[in-house]
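Excluded from the complex is one protein chain; the other protein chains are retained at their positions.
Labels for the chains are A, B and C, by order of writing; each one numbers its residues from 1.
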Amino acid sequence: MNNQLTVGIIGAGRIGQVHTASIMNNMKNVTIKWISDVKPGLAEEWAKASGIPSYSLNYKDILQDPAVDAVLVCSSTDTHAQISIDAAAAKKHIFCEKPIDLSIDKVKAVKEAVEKAGVKFQVGFNRRFDHNFKKVSDLIKDNTIGNLQILRITSRDPEPPNPAYVAVSGGMFLDMTIHDFDMARFLSGSEAEELYVAADCLVDPEIGKAGDVDTAIITIRFKNNALCVIDNSRKAVYGYDQRVEAFGSLGKVEAGNDSPSTATWSTSSGVFSEKPKYFFLERYMESFTEEIRQFVDAISHDTDPPVGIDDGLMPLIMGLAAKKSVKEQRLVKMSEFI
Amino acid sequence: MNNQLTVGIIGAGRIGQVHTASIMNNMKNVTIKWISDVKPGLAEEWAKASGIPSYSLNYKDILQDPAVDAVLVCSSTDTHAQISIDAAAAKKHIFCEKPIDLSIDKVKAVKEAVEKAGVKFQVGFNRRFDHNFKKVSDLIKDNTIGNLQILRITSRDPEPPNPAYVAVSGGMFLDMTIHDFDMARFLSGSEAEELYVAADCLVDPEIGKAGDVDTAIITIRFKNNALCVIDNSRKAVYGYDQRVEAFGSLGKVEAGNDSPSTATWSTSSGVFSEKPKYFFLERYMESFTEEIRQFVDAISHDTDPPVGIDDGLMPLIMGLAAKKSVKEQRLVKMSEFI
Amino acid sequence: MNNQLTVGIIGAGRIGQVHTASIMNNMKNVTIKWISDVKPGLAEEWAKASGIPSYSLNYKDILQDPAVDAVLVCSSTDTHAQISIDAAAAKKHIFCEKPIDLSIDKVKAVKEAVEKAGVKFQVGFNRRFDHNFKKVSDLIKDNTIGNLQILRITSRDPEPPNPAYVAVSGGMFLDMTIHDFDMARFLSGSEAEELYVAADCLVDPEIGKAGDVDTAIITIRFKNNALCVIDNSRKAVYGYDQRVEAFGSLGKVEAGNDSPSTATWSTSSGVFSEKPKYFFLERYMESFTEEIRQFVDAISHDTDPPVGIDDGLMPLIMGLAAKKSVKEQRLVKMSEFI
Partner (left out) sequence: MNNQLTVGIIGAGRIGQVHTASIMNNMKNVTIKWISDVKPGLAEEWAKASGIPSYSLNYKDILQDPAVDAVLVCSSTDTHAQISIDAAAAKKHIFCEKPIDLSIDKVKAVKEAVEKAGVKFQVGFNRRFDHNFKKVSDLIKDNTIGNLQILRITSRDPEPPNPAYVAVSGGMFLDMTIHDFDMARFLSGSEAEELYVAADCLVDPEIGKAGDVDTAIITIRFKNNALCVIDNSRKAVYGYDQRVEAFGSLGKVEAGNDSPSTATWSTSSGVFSEKPKYFFLERYMESFTEEIRQFVDAISHDTDPPVGIDDGLMPLIMGLAAKKSVKEQRLVKMSEFI
């Protein structure tokens, strides 16, 4: 392969559009040849607006094009596994949005297909590429804080999802916390041994009626002995709240939120500053670009993608364990799932 | 009673000295007439240095003095209950350091004695009077953050105790976390329903050999539905780390550490600032004074002391529940103890 | 004019490249048709790399193309005035980098040409579009701080320029402080009445030998009575230091630097955080894009550009006044120049 890469985008929804813009604005060595979406007209409309030459209702058209080196799977979660398996069979490298699937078996099937085909596979845990969390990770790896002992992750959304979405998404642990499970693995550099969850429906009773929770505190014991706690809420009225703190034998490191500006103002009423960025696209736009850049680099230089298929599997298991812990009100071991 | 109060200090160790200095420097309406300590010479030495007219090896000498209105019980933990019972019988108001005792039954016996005698009783959870935590409490009470949903308490000591101390202190949960249990009750305004603890010995193996842990994450469900998480370490190398965050339906409030100065400096190597105050007496000196001031006020104005005997009992039960949770690796309900 | 705009870039150096990338990545309604540069090969190389169809050694080729609506003058300072005058004669809208010229008379000649031709003219004071300073400006306009009384601007470069550059640039006041003079006018909403400068050569003696200063404190009295102070240094070893504070009858507002991340870390040695962004392109990239977007909008909607030709003239006068104040060690009035 030369350095020029040709890709197809499968799924023209919000995240598909985000990746399209990232590539177009930042990666001269990547050409987007195709975009597909099952929704009539959507791929066509977006292809024309963006100057993408080909579009389709059927992702298989992309897979059949020998010019295509890689696909970005940005469709709905329930289609990720099949599309990935098909793409692997067609020898396309795969960038797949998270979660790969809500079923452990299906993810394992994807893994098998990918390994058999020998294609690159990256899962879309973009937050590893965020400037703040990246710095925390670097400091941990540099041994700035010594042996990790306590890891704290705060992850709160500004707005709860539509209760109707709760059912299809697999619930908070598989939809939202799965990012935090990934972050916990990324920062600890270890695998979960067991976890316990205290959770409740405190934000929106409709979410409870749909069988889910909206507030949780999750305690995880990692194999390297680090203890981790994640606190989640579906609704932080002040904006998107995404922070971590890692504490170890030699110190701690914290990363806070990003704000629209550094301005602070003081009046007779008090001292004021700006709320955190409200929307995940504002906060994480750079990280969306960076993950694709590294996926492209992994293909170009034939190296391992930074977030592999096991990085998609383990957070899924943690999410399922979390659901079980809430249901059975007890400590749940990962070994119950593997 | 007129506004002038006469007190005796029982126990001339570090905390007895702290209270003595607080009273002498700040409360013109309080006279310290007595100080006692079982260690030969200590009370005498300190009485002479401080201008306290009377001293004794035996606290009963203080209780027998009709001029004494109140006593401050600052002796070793195992003597708190008996001294408090004796003081109540002598009709002295009682300020008792925490914990009242490590036995629920003994604390109940103190409660009975105090109620029978009709004297004031305050337990020494000084952190409620800290300027930072007080402000958090005020904002919660003002409904600034709406209904409390998540409460986070970070409490880390700068240095682990001598392992020999671990046995007599009752262990980390009864010695150190008990303050955080009090803080959780204070800020939530509710009682714990159940708790789960993940803990380990990551700081000093000698503490483990003594049968205790030094690192813990404690999840508590409160009766008002608030979820609380406490993270503890016996050793934060950067100093005494005491922070809280309360999150609710209308927002959040956080309180950080105090530093020796506000100075920050920037060089080609980075941006620097001062570590948190290292020692609990530096951090909490104001709160030690304020708790005594309010104890004195409660006597002078015949009102309820701000931290009563049940405020001493409930954190003890939470501490015992925490020990049980670690031992049995399961969720423990407070109702198992009451 | 339809909404689609065709532009030419005059000057393919660093700032020309910055504007080219901004337009290509962010403005679908703008087509860059031409790029020119007097340096042989440079425009050609860059045109080919960026997909710009036409290139030239001579900016007049651009001006003669009737398809071109507007030009961005990104060439060396000494050519700005003549190119602007020629562009106006060719009825092209003009975005001109700062300073327009180092001579008041030449800037006035540009003004005359622009007014006669009836084209839009915007000068490249990009910092007005920075997220931090924009917020400060908004708060001042909202009357959050009441009547402005004291305005403080800190502006320090990370590295001094090559002393050889000092002569051609017009010196620190016309090269670097000119941005701060613009900021002072922007935030105060008023014109300078008089100024006094205390300055010295403390960073690099070679700068002194070249007849310039590298450290200065400039006090300005504005016509609306606000007092302003600017402090400048050519070398802040910790990075690019760009802050403002506005103080008024109802409060103050401050804006600090941007950092690469929000991470802070604490060890036994202290508390650490990241230095400000080091390079002006890192700090101001967004503002470079935003100023071009607003220039384009002004053309599309036939409104006044946000930073007009007088906004280029007044800071020049202030810079010349500053030089005079240093030379004569006295208060200098703007009226001496107008």
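To be clear about the criterion, contacts are C-beta pairs under 8 Å (C-beta built on N, C-alpha and C of every residue); 3 or more make two chains touch, one makes a residue touch a chain.
These numbers come from a predicted model, not from an experiment.
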(message) Touch partners of the unshown chain, restricted to the chains that are shown, please.
(response) A, B, C
(request) Looking beyond the chains shown, say which of C:N147, C:N162 or C:T303 touches the absent one. (result) C:N147
(message) From the list B:K48, B:K91, B:K116 or B:K135, pick the residue that touches the absent chain.
(response) B:K135
(request) Could you tell which one of A:K60, A:K108 or A:K275 touches the chain left off the display? (result) A:K275
(message) Going by the contact rule already stated, which one of C:M24, C:V38, C:L57 or C:L227 would touch the omitted chain in the full complex?
(response) C:L227
(request) Could I get the residues of chain A that touch the absent chain, sorted low to high? (result) 237-239, 266-268, 270-276
(message) By the contact criterion defined above, which parts of chain C meet the unshown chain? Give residue numbers in ascending order.
(response) 147, 149-150, 152, 154, 156, 196, 198-200, 202-203, 215-217, 219-221, 225, 227-229, 231, 233, 235-238, 241, 247, 249-252, 329-331
(message) Need a quick check: the contact residues on chain B for the chain that isn't drawn.
(response) 24-26, 131-132, 134-136, 139, 144-145, 250-258, 260-268, 274
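Criterion: only the chains that are shown with their structure count from here on.
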(message) Which chain has its C-alpha centroid farthest away from the centroid of chain A?
(response) B
(request) Determine the centre-to-centre distance between chain A and chain C, using the mean Cα coordinates as centres, and give it in whole Å. (result) 40
(request) With chain centres taken as the means of their Cα atoms, state the distance from chain A to chain B in Å. (result) 43
(request) Find every residue in chain C that makes contact with two or more other chains and list them. (result) 266-268, 274
